[in-house]
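Pasting a structure below so you can have a look.
Left out: one protein chain. Kept in place: all the others.
Right, subunit A next:
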Amino acid sequence: MALNRGSSPTSSIFKKQKHSPSSPPTAASYLSALSQADARARNAQRGTPTSTPALSLSSSLTTSTEDTVLTEEDGGNSDGLAIPVGKPPNSEQLYTTVHTEFGHCYNEEYRHISQHPQGAPVPRHVEQDPPYYILFSTYISYLILIVLGHLRDFLGKRFRAQSYKHLTPHDGYAPLNSDFDSFYTRRLKKRMDECFLQPVTGVAGRTISLLDRYTPDCNQTQIILDTRTRALNVSSYNYLGFAQARGGCADAVEESMKRYGVTSCGSRLEGGSTDLHTLAESVVAKFVGMEAAVISSMGFATNSTFIPALVSKGCLIISDELNHSSIRFGARSSGAHVRMFKHNDMEALESLLREAISQGQPKTHRPWKKILLIVEGMYSMEGTMVDLPSVLMLKEKYKFYLFVDEAHSIGAIGPHGRGVCDYFGVDPRKVDVLMGTFTKSFGASGGYLSGNKALIDRLRIRGYSGAYTEAIAPPVLTQIIASMASIMSIDDDGSVPGAIKLGLHPSSSSSTLHQVVDYPHPGPISQRALPHWLSLPLPLASGAEGLMRLRRLSFNSYYLHRGLDKLGFITYGHPSSPIVPLLLFNPAKMIMFHRMMKDRKTPIVIVVVAYPATPLVTSRVRFCVSASHTKEDIDSVLMACDEIGDVLDLKHGLSKGERWSIDEVCRRAVELVHIPDHEH
């Protein structure tokens, strides 16, 4: 198999074992036999109508047939990814997407609404502990790695000085990286480099094309080959499946490229603003339900450049201990005092607030000027969700300002896809600042910050973003506008497109537009608030496709989350979060899990994360499900996990009696998804 090319000794052992079925069953041979059986079952199930869907549709579709039958250049379906499995579609069901980008799934049963039941308590984050031998072996593995690493450094510096030159002073220059600082990168991460920096090509949609690579010298260099492997992609942040090179959004982007070009030439305050920027900001504000919004061309920089404009010396930032590094970066450069509290622990937060307010600033005991609480809507490594109702209750009592980073939650949760406020049914204006990114759900890039108009205007002139960072590019803006509009649905209120003057000014735009567009919050957007040349195809404009995407995403998240739980794995996080972490603990299992998933008949690419992104012992796999996955895709991920979980001894969650078999999980998927949160 192409992916076994990793030249490490383990993979060659694998090959041998595959060719000698008579040898006693080992983990690897067992696994490969299972995955082959899995592929056989898939082929049998597909049966004869395999090639018919495209053919039978070619009569009903004319121009879009090209797109419909289109698969990647390599064409074949040996990996079972190019052509949908299961029931053949009937003639009413039209393919509007390419299956490899956005999977075809017409079964209306496979939908779920992501919503918090009103009044129900928010389930607390429970950390399941593995058996002690797992913890013990994890510590031992790290100990061995660290001891070996230091030993190699010690000997290497003495006997192979040439290859350690970059770590020792030479010619009067200090080494660029001290061996201590880079120890983790060199001695631990380098060993598992095959899991990172994988070169890819094409669209990072439901599937992704990997450029095969191998390393001749233990990951010192990676050589990229000409061959490609298509793999099921459960690792990209593509929650709503907008990573598409075809379809309504891509057409809109093409139109905007012709009209606006590809760059905006400069920063927002210094000649880089176009009417499209103003428009996009009002669309974003409308989407999140705030008065105004400001956008920035990079997600990381949204936090790191705007937080310093919100608070300064004499202010206090209270930050969740698991907040993203962009928030820490911003908080650190703001000059404000920073305190952290235990992840999602409302009691800890309250006692910290009481202490902070009563004690005042350190030493002087003067009262704080402002207290800004920064939390994330959904935490990227844990999949946990902030307990927003409790935070808002605290906010009323303690009068702090609330900043919610919705980088992962915007678009991904809530019945209307408007993020964590929508999920809990809370008025977004109770939150002071909502921040989010376009990378995750909208298939674009950049970030926004929204709040009341006075605040946003202040940020425009005070944030460094305005004067120093380049404005977001027009094609990206169009992708944002088109994808957001399709989720909101466009209300064509009889206006003549193009009749209204576009490109209102930042300071006047939001107010005038706000009067024009005065819909109840999670409602449609007026055609007049969009660029006049933007015409989305009907399924997108009517919001039907947007709704379908939201519900498919929610189904997939719940299904994968609960399926893994039922199979006996330890997972973290909220079931409606599209981020599903599966805990591995031992560092070596990360590479094995990654390799075994990639070497299957239907390759699956996953992300493994370890220290420093997580605590040392809780290394994990992070699945990112997407609306573009079909139920069969999630089935195959579950099957793969089930098989690999047995081999790698990962099932330490539910006790054996309570577990379901993989067949039962797949069969009772719909039932599983619809169990209410508190009963699961």
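Note that in this section a contact is a pair of C-beta atoms (placed from the backbone, for glycine too) under 8 Å apart; a residue touches a chain by one contact, two chains touch by 3 or more; residues count from 1.
Note that in this section contacts and distances are computed from a predicted model.
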Protein name (UniProt record) of the chain left out of view, among "serine C-palmitoyltransferase", "Geranylgeranyl transferase type-2 subunit beta", "Proteasome endopeptidase complex" or "Vacuolar protein sorting-associated protein 26B": "serine C-palmitoyltransferase"
Contact with the hidden chain (one of A:105, A:607 or A:648): A:607
Selected residue (touches chain absent from view) among A:85, A:208 or A:617: A:208
Option touching the unshown chain, where A:76, A:216, A:367 or A:615 are the choices: A:367
Residue among A:124, A:160 or A:259 touching the omitted chain: A:259
Selected residue (touches chain absent from view) among A:434, A:476 or A:637: A:476
